[in-house]
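Here the complex is missing one protein chain, while the rest keep their positions.
Note that the chains are named A, B, C, D and E in the order they appear, and that numbering of residues resets to 1 at the start of each chain.
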Amino acid sequence: MEISARNVFTGTIKSISYGEILAEVVIELPGGLEITSLITKSSAERMKLTEGTGVSTVIKASNVMVATD
Amino acid sequence: MEISARNVFTGTIKSISYGEILAEVVIELPGGLEITSLITKSSAERMKLTEGTGVSTVIKASNVMVATD
Amino acid sequence: MEISARNVFTGTIKSISYGEILAEVVIELPGGLEITSLITKSSAERMKLTEGTGVSTVIKASNVMVATD
Amino acid sequence: MEISARNVFTGTIKSISYGEILAEVVIELPGGLEITSLITKSSAERMKLTEGTGVSTVIKASNVMVATD
Amino acid sequence: MEISARNVFTGTIKSISYGEILAEVVIELPGGLEITSLITKSSAERMKLTEGTGVSTVIKASNVMVATD
Partner (left out) sequence: MEISARNVFTGTIKSISYGEILAEVVIELPGGLEITSLITKSSAERMKLTEGTGVSTVIKASNVMVATD
């Protein structure tokens, strides 16, 4: 599957914690970068996400801001 | 400045291209990962962004999706 | 590929129009519903999108608002 | 009321489930398509949303991604 | 019309500038606060937006970040 989002990075789930509706997923990318994702709990369960699962993080370019010091 | 967005990564601007209203900015992170950002042209000009500028990319966790093959 | 976004609908591209940085894509779903998507021009070109292409529209649940009269 | 979001679809609430802060609302559109929305619990209560309520789903074009197999 | 977005503020259009696909709209709120919105050009035309038009700005709570110095 190809997706219009410009930022697709492969990594591995480092941790996953659940609320009633949401799941907070921390994904480790090659080189040690960690990205935090907030998805619905039912999606995390549907996709059988657990620590160690190989995943891609998908981020639209319009959702990436730029900051300078 | 600290921001509630969970994903703040430092990098360097690799390229920047302009439309009439938008600017497409490619940022290279340590380790070679490249993130594409879409911001308004006037923000890019206000912040004097050019190739080589040191920046941070800022991404809300709720804007990061997870995909599996 | 499975994605955490809860709303994935298959359809066909009805029209696509380009600006300098963006592409406006109208997708027709079964039953005649039309969804408009705004993606980057380079994504549309990378994915070789044209009228008649079979696609899926992908929408995070947190980006769907509800309104009442 | 008219809104700049390009995707406004009328439908009926099929189900609504609550967490502490969020509400997950499934809306059935004519033709059987189901859209899942994530809004705040207090908005769902303010708007008195229940199963069977007639609503519109509102989605910005820039929040609709396109994917191909 | 009532909408699930938590932040709805009335104001007046101060300026509007067009690209090929987008329109950048600056809205002045009571008390002098100015909010910039980026919508599609066709929405701006559909809604006949011009300087002086009375409008509401609509912002989902999940799209509001918090920063501290």
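Operating definition for what follows: contacts are C-beta pairs under 8 Å (C-beta built on N, C-alpha and C of every residue); 3 or more make two chains touch, one makes a residue touch a chain.
Being a predicted model, the structure only gives us computed values, none of them experimental.
Asker: Missing chain touches which shown chains?
Answerer: Per the touch rule above, the missing chain touches A, B, D, E.
Asker: Using the document's contact rule, name the residues of subunit E that touch the chain not shown here.
Answerer: 1, 3, 5-9, 24-25, 27, 29-33, 35-39, 43-44, 47, 49, 53-69
Asker: On subunit D, where is the contact patch with the chain that was removed from view?
Answerer: Subunit D touches the chain not shown through residues 1-5, 19-22, 40, 42, 60, 62.
Asker: In the complete complex, which positions of subunit B touch the hidden chain?
Answerer: 1-6, 37, 39-40, 42-44, 46-47, 56, 58, 61
Here is the rule we go by: only the chains that are shown with their structure count from here on.
Asker: Would you mind telling me which chain pair, A-B or C-E, is linked by more contacting C-beta pairs?
Answerer: It is A-B, judged by the count of C-beta pairs in contact.
Asker: In terms of contact pairs by residue number, which of A-D, C-D or D-E shares over half with A-C?
Answerer: D-E
Asker: Counting in whole Å, what is the centre-to-centre distance of subunit D and subunit E, each centre being its mean C-alpha position?
Answerer: Each chain's C-alpha centroid was found; their separation is 21 Å.
Asker: Which positions in subunit C are in touch with at least two other chains?
Answerer: In subunit C, residues 1-6, 19-20, 22, 24, 36-40, 42-44, 47, 56, 58, 60-63, 65-69 touch at least two other chains, as defined above.
Asker: Which two-chain combinations touch?
Answerer: Every pair of chains in contact is listed here: A-B, A-C, A-D, B-C, B-E, C-D, C-E, D-E.
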